[in-house]
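Here's a slice of the assembly, chains where they normally sit.
To keep things simple, chains are lettered A and B as they appear, and every chain counts its residues starting from 1.
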Amino acid sequence: MDMKVIIDTIWVLVTAKLVFFMNLGFGMVESGFARTKNCVNILSKNFIVFAVSSLGFLLLGWGLMFGDGNPFVGLKGLWFLSGADNSPASGAAYQGVYSAISWTDVPLFAKFFFQLVFCGTAATIVSGAVAERIKYKSFILFSFIMTMIIYPIVGHWVWGGGWLASKGMFDFAGSTVVHSVGGWAALAGVLLLGPRFGKYSNGSINPIPGHNLSLATLGAFVLWFGWFGFNPGSTMMADPQAISHVAVTTNTAAAAAIMSSTILSWLMLGKPDLGMTLNGCLAGLVAITAPCAFVSVGSSIIIGLVAGILVVLSVIGFDKLRIDDPVGALSVHLVNGVFGTLCVGLFAQDKIVGVATGNGLFYGGGSKLLFAQLTGIAAVGAYTFIVSFVTWAILKATLGIRVSLQEEIEGLDIGEHGNSAYPEFLIRKPSHAFLGIKDDNL
Amino acid sequence: MKKIEAIIRPERLAAVQSALGEAGCTGLMVTEIEGHGKQKGVVQQWRGEKYKVELVPKIKVETVVKDGDLKRILKAIIDNARTGEIGDGKIFIYDIEDALRIRTGEEGEGVI
């Protein structure tokens, strides 16, 4: 058996496992950033969402994303990976209906598992932004549609040999395909849900502190760790130069973003806010996700620094716009997903680890690449936002997407699950915890 | 001096608190308690078994006031704590024999 196949399969599976592990990271960051009374609900959403993705992506998602078809959607071998496929045969030797991903010499199931964990990430991003008010049932249904249809179609455009790929758009590990798609879907949900009760009462913005910063920090570390699977793994082949380069650009961008977000929050708010530092880390990781294999380590520092600044400003900005995102998912994944995709057009250096991207604007490549990136950002944004909006709207009109006001005040844990996360700990009573309610007359 | 002890709904605390402020009574103590009365407790579940939590979360607000202010302050509390639903709570009034301010050691009505 060909050694290269064995090695590449190990690499793909090991990195895929790390990406799977990011589910834990998201779960802890998001529950840590939410209130005790909604903790069980968020844990449940983040736990079940990967189960939903696993079934949705298996059933149809994979086929739509990688099946041979037209530039807009896969058409062959749609259901259940049922299409012909002779992987790990690759390149010219490949025979099957999933040719868009036939460049890597690993078995079909390895390809599937790796792509699945990415699909799951996109779905889990939504969870945080809609937290503390969404109906469990409706979230589950949306996640099914997200992983069966919404995500795979964009995936087809960029990674499935679709029209954006042909346009020369590059998104190495998914700043656009995964993160901004998750972000756009979340934004649509947030707009239809509206802000949490008391968040913006009589004209003032009422901060609603998360209940557990230890969990949130734990989650951020786990995500940082998982990103070493997310980005280096996206080679889907163990090319030593590439994977080492990506590991370093990824980590360096995160480090730079941590510093810039911390320092900026220090300057703006007088004290270094841990919540901002954690969001900063994630922002840097999201921003470097698209360009990690196309830019130098030097560029990764700049990208990280900017990402850290962007996240602080947009967390504050979304609040000013009365867009209530309890965990900062929009600032992290949407804003920096877009920014990171742009960075390819700005900082790319042709063949820096082998991929012929051409040079970005700052490296004399002119605006060609940048333009392709912009096209991708715009198209994916428009498509994802609209389709998600419609999906959310239908759910709203049918099942409803928001819990009752009373349930929201008493907490979704009791209302949706009949559980409480910490039944023995003495917790400040809802309204208490609910600083927003202060200037509010129920 | 009288001590007013009001058992209220947690979600009414903020309103009561600001009303008391406006009523010119700034000094108060807030205690997290659990109450039992006509109001029913909530049913929860744990891995297959349901169970009832009989005690419902309440807030005890205590404030010591001059005899003259009593009526006014009672009204402020009742107006802001009332929802009309069972579980709104009770107010109890005690007589206080004396009060001292630790910082200064002074004694009597003056301290409140």
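The definition used in the following text is that contacts are C-beta pairs under 8 Å (C-beta built on N, C-alpha and C of every residue); 3 or more make two chains touch, one makes a residue touch a chain.
Here the structure is a predicted model, which is why all the values come from computation and not from measurement.
J.: Whole-complex formula, using the labels shown?
T.: When all chains of the structure file are included, the formula becomes A x3, B x3.
In this section, only the chains that are shown with their structure count from here on.
J.: Averaged over CA atoms, how far is the centre of subunit A from the centre of subunit B? Could you give it in whole Å?
T.: Distance between chain centres, rounded to whole Å: 46 Å.
J.: Okay, in this complex, where on subunit B does subunit A touch?
T.: Spelled out, the residues of subunit B in touch with subunit A are 9-15, 18, 32, 42-46, 50, 57, 59, 83.
J.: Would you tell me which residues of subunit A are touching subunit B in their complex?
T.: 409, 414, 418-420, 423, 426, 428-432, 434, 437-442
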